[in-house]
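A single protein chain has been removed from this complex, and every other one stays in its place.
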Amino acid sequence: MALCEAEKTFVLHGVEENFRIDGREREDYRPMELETNIVSHAFGSARLRLANTDVLVAVKIEVDVPYPERPREGKLEFFVDCSANATPDFEGRGGEDLAVEISNSLAGAYRSPEVFDLTKLCILKGRKCWKIFVDILLLECGGNLYDAVSIAVKAALWDTRIPLVKSVTVDGNNIDMEVSEELHDCQKLDVTGAPIMVTVCKIGEQCIVDPSAAEELCSVGALVISVSRNKFSTILQTGSGSLHPQTLLECLQTGHKVAQRLHDALIETLVDIKPSENSVGFLR
Amino acid sequence: MPIDHKRINGPEITIPYQLFDKLNTKSGKSQFKDFVKSNGVRIDGRSANDHRKIFLKTGVVSQAKGSAYIELDKTKVIVSVFNPREIPNKSEYSSKGEIYCEFKYAPFSCHKRRLHQQDPEELQYSAIMKQALESAVSRHEFPNFQVDIYALVLHNDGAALSAAITVAGVALAHAGIPMYDLITSVTLAVQGEFVLVDPNLEEERLCQVPLFKDEQNTNHGIVVLSMLATHEQVSQFYQTGNLAMDNLTSAIETLTNAAKDIVVLVKKCLVRHVIKSARNVED
Amino acid sequence: MSEQYKILHPVKYYRDYLAHNIRPDGREFDKYRPIVVNLGSISTADGSAIAKVGRTTVVCGIKAELCQSKAEAANEGFLIPNVELPPLCSSKFRPGPPTEQAQVATQLVADILKNSECLDLKSLCIFPDKLAWCLFADLICLDLDGSLIDACMIALMAALKSVRLPVIDYDPALDNKQANLEHRKPLNITNIPSSTTFAKFDDKIVMDPTVDEEDLSTALITIALRKNELCFVHKPGGASVTDEQLLKCIDESQKRAIVIEGIVETALRSLQ
Amino acid sequence: MDEVKLRCELGVLTRPDGSVLFSEGETTVVAGIYGPVESKINKTLVEKACVEAYFRPKSGLPGVKDRLNESMIRNVCEAVIAVALFPRTAVVVVVQEMQNNGQLISCALNATCLALLNSGIDMKCMYAAVTCFLDRSDSIVLIPPADEREIKGSFMFVFDSVEKTILASHTEGSFSIDQYKDALSLCREESTNIFNFFKKALTIK
Amino acid sequence: MSKNRELLSKIGLRLDGRRADELRRIRCKLGVFTEPDGSAYLEQGLTKILAAVYGPHQVRGNRSKAQHDAAVVNCQFSMAVFSTGERKRRPRGDRKSTEISIHLRQALTAAIKTELYPWSQIDVYVEVLHADGGIYPACVNAATLALIDAGIPLKEYVCACTASLANNDVPMLDISHQEEIIGGPTLTVAALPMSGKIVLMEMSQRFHVDHLQKVLEKALQGCRDIKHILDEAVKSHIQDVGSSTGWANTT
Partner (left out) sequence: MSSEDLLVCLPGQRLCLSDHTHVSGQGTYERQGYIYSTLAGTVDIVDKDNVKIIEVHTSGKQTLVPSQGDIVTAQIHTITQQFCKCHIKCIGDKVLGRHYRGILRREDVRVTEKDRVEIYKSFRPGDVILARVLPITEAHTYQLSTAENELGVVTAHSEHGHLMVPISWTEMQCSKTFVKEARKVAKVVPESVQQGLNEN
């Protein structure tokens, strides 16, 4: 996609007037659809469609050995796969750069123990722990990937159920674990602190959220702001432009405010979701 | 790990001996207290807003177009910059040149031995470096081409990323790559009430987790900021941890001031280089 | 104008210089460039050194880790040298796996190390079959201006000399290990092998070539010595040399080996 | 003194332009030559042919050690093939190790020479590679001692067929200068046998 | 042989309750995404596939791939890391994925009228979301739908199906993952069902030649059945799209 100068000016004026090309205001999101528990092989899953951006997240759990330097903690790993379905550019290893960028920012956002407490995943200190794989599949890219991914990840973790460990017996070097066979005997993860990422895009003198592809082209710089429980857990600057420190602060404030609203809306939605017999998935 | 056929491989499993040290039973909080006294004076005698001693030198790699070396006390980073070359795997015309950054830790530069391939952290730092430098370089002067910037950390004692960005800026200027502005970068570590400019590795590590939970202060984290000197623009901003809005507001102010402090050194170093080479021409 | 001549007709440019019995950098044929060694500047490594031969710069860092011995050599540890030629050091290289040149350099350094028997691998064994040291010696070239192997050997040997390993208390019955970080010991290095590179151009042979000279030359010779003994005479091919020429090279490298050993020893003394 | 038994079979492979199965004592390799063929764009040389060498070990993938062998094969070939006659092309040498009893490099190099002769590519001269061994009793022998621990060092030399000057040298272990000189003259003597063998092998064909 | 008997119970029902010649439930949808030129989602039993088609467009990357008389068909098969019971390490690039990519290209090239688009390229990407046996056939079927959605001219539908032999006698259709594990030889056939041409055939293990005919017959029958199901889906999709746009061109 390429925009000519006149089109760019049009977008810019729209942003100035707080009336964007698709009719939204500066701090409005495009419509989102969220569905949880749609991958039956996984311990938890979610699919989010934000306008044309489509993200599928599945959570898998394995038993592992804790890192020697952090014996009391479990492990959390993010893996992003950019499907070639989204664009032919992702064929082969073409999407790897983007994938690493997203998974790194997620890892950064979830790093603080205030955000996500890994000690809860420890089964036996230094010997056994749960390892959570959060696998993110990007199926379509319609702009604003970070926001969509973070929401989908949070929803998938919300949906995740960890099997209950009934007993652990240590016999020399052998460890026997008994996991509850009961299907409903499992614990939920505490994801209230799981961060929401908001991309704040600077266009002209104004900041907007959830930029469309055309708006992304008009922006010189953007900040990806991830907020957890009212605090910033990671901030990344993207795009090739630079910002004045004052503008930076304004962006942070906007992002903080929007993330808060988004978080509340998401939790409300997640509480409302009733487990349905038949998932709709892609058939709708 | 798969066998690397292009290197000599050691045994499959090796364990760092540091793991078998007598256990440090001190809590993180008292370790931190060892490093930073309550009046803000740090173990090496610096106050919270002080930089470590900085040593900058240009022209360390004769084969590169431009190069520079920085020491932030023990942290040592070397950067070289090369002439614009064709952008690999690209066939369309682009009116702006590109920047390629590679950030790498030497295998022996950290406490734990690093592998030869770039790990996710190094990839992310490479991306951050690129982001920081992109707005400093006049990319339209070399359309269709890319300038390669390679940073190698020889010794990591904290703030390696910001050291790499600062020194890359110097190397670019040394290489005669057209730039809009000089760039400097500073790291900040936050733990509770304490805000430490240019942290060393231990301070960085101790700021990864909140240590003052019992005092109802869960603020902690690392902030890196890069500034364009003359135009007062933030070209890159990166934060991890858990920080409140007002923390960040003051952090940005501290960082912008700290970044300005380094500009003087960068300027001095470059002026020295210009005068020296002018003398060489005369001789 | 000479710069343009150099880039368009490099061979003639160089030949013109040699015809006047001098090299473009002002050296005579049998003169080597200044050698500088700096020890122990990287404290995260168990031993480290930076060596400069002219402008060629190599940094060597040695990291020690614990491992199990090989079944076929139960009472030996490991010393794993690897030469890295990162894109940082020359515009010839691109990011990615080691180039052929780096791999050949790695093998040459490993060969010289093995031939010289300067470090007995048995001394790296802590408890036979159970616990041994594995020394990862990573040699990273920071500036490639010819005679890479020479610089690598100096950096490697200086770094090995500066290694201080902690004493490990090992209890084989319980498989318990305790590292005593305060109590460290040096390695038992019996000799300091050093190498000298020569380049052949037309019928002349120059010592310690720069990278331009290496590129133009028709053959390279690397000779390594330990004390008065030869431990490596490597000429991978290229234009042929006469016996007299080869023996003269050996003679020259013998003189230089003494100088190099002196430089390394001086650097070591300054460290202590 | 026993002499090292040489055997060869020319043209064992059908696809390459030249090939040979060659053994020197117990050491055996197969070598194949392709060329001159079209070269890769990034390897093309304006004024001469580019020589590519591939050395495949007996089992597994080639490692760092094999790269050194490749570099020696390539460098020797570059010196003997009349590369200036084929600018902007490539000559590809592939050597497969079958069995190694100590003389691997010299065997690979001799096999390459025979394969080059077999392919009929223009060459400036022939060459012969000879390995000899220094045993614990400090005597220099051509046949590797049966017990590996007896070997103190080994020498490998490559001589050209015209003036018998040194094309390549490679050594293992440490030794005195005089020992090196002795090894050099012993190997030079032996090289005559190898050249004779080459001539015989080619005329029989 | 004891294992094989379990595949089909005495009353002729399989492990999942199907009869020997019964397909698993196929549900599908065309046009699930907006970005690709054509896309489709297909469920065959529990196996779930997403397919996307881009093109025909200019040859990307290496221009020398371009053919002067036909379009280049480029396929990539990829499995989501969470699609299998045990987590996969890599979504693609392993031997099996590469092989399926090649087989997919062979089957699709046979159906696409490639001669209409010289010097161009058609990309087909399939993504497995859930693997439960018969991955390759499901991919072929999904890709066919995506190609139709993209409006790329096909000679006819290309459908694929698996078949096996139970009790050394009864041919069985559309093998599930469970049945694959228990054993028995699996025959995979991709065919152009209307003309009855076979474009790809693969066996997982030894087959007695006497049985081949009837198993093959069964698999082909499966392909024809699948064709009908796909046909229905395409028709209803066109009806939906057509009516929503008011059959724009008919007036």
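In this document, chain identifiers A, B, C, D and E correspond to the written order of the chains, with residue numbering beginning at 1 in each.
The working rule: a residue touches a chain if its C-beta (ideal position, glycine included) is under 8 Å from a C-beta of that chain, and two chains touch if they have at least 3 such contacts.
Given the structure is predicted, the values throughout are model-derived calculations rather than measurements.
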The one residue from B:104, B:174 or B:220 touching the chain left out of view is B:174
For chain D, residues touching the missing partner are 44, 46-47, 87-88
Absent-chain interface residues of chain B come out as 65-66, 82-87, 90-94, 136, 138, 141-145, 173-182, 228-231, 267, 270-271, 273-279, 281-282
Note that chain C touches the chain not displayed via residues 3-4, 7-9, 91
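Going forward, only the chains that are shown with their structure count from here on.
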Minus chain E, touching groups are one piece
Hop count on the shortest chain-contact route linking chain A and chain D comes to 2
The larger set of C-beta contacts, choosing between B-D and A-B, lies at A-B
Chain centre (avg CA) closest to assembly CA average -> B
Of all chains, the one whose CA centroid lies most distant from that of chain C is E
Chain-centre distance (mean CA atoms) for chain B and chain D, in whole Å, is 50
Rounded to the nearest Å, the gap separating the Cα centres of chain B and chain C is 30
Residues in chain D with touches to at least two other chains are numbered 64, 67
Every touching pair of chains is listed here as A-B, A-E, B-C, B-D, C-D
Chain C contacts chain B in the complex at 41-45, 48, 55, 57, 59, 61-68, 70, 78, 80-82, 84, 86-91, 95, 97-98, 102-103, 106-107, 110, 134, 136, 138, 140, 142-145, 166, 168, 177-179, 181, 211
Counting only contacts in the complex, chain D reaches chain B at residues 61-64, 67
Chain C contacts chain D in the complex at 100, 103-104, 106-108, 110-111, 114-117, 218-219, 221, 226, 228-243, 246-247, 250
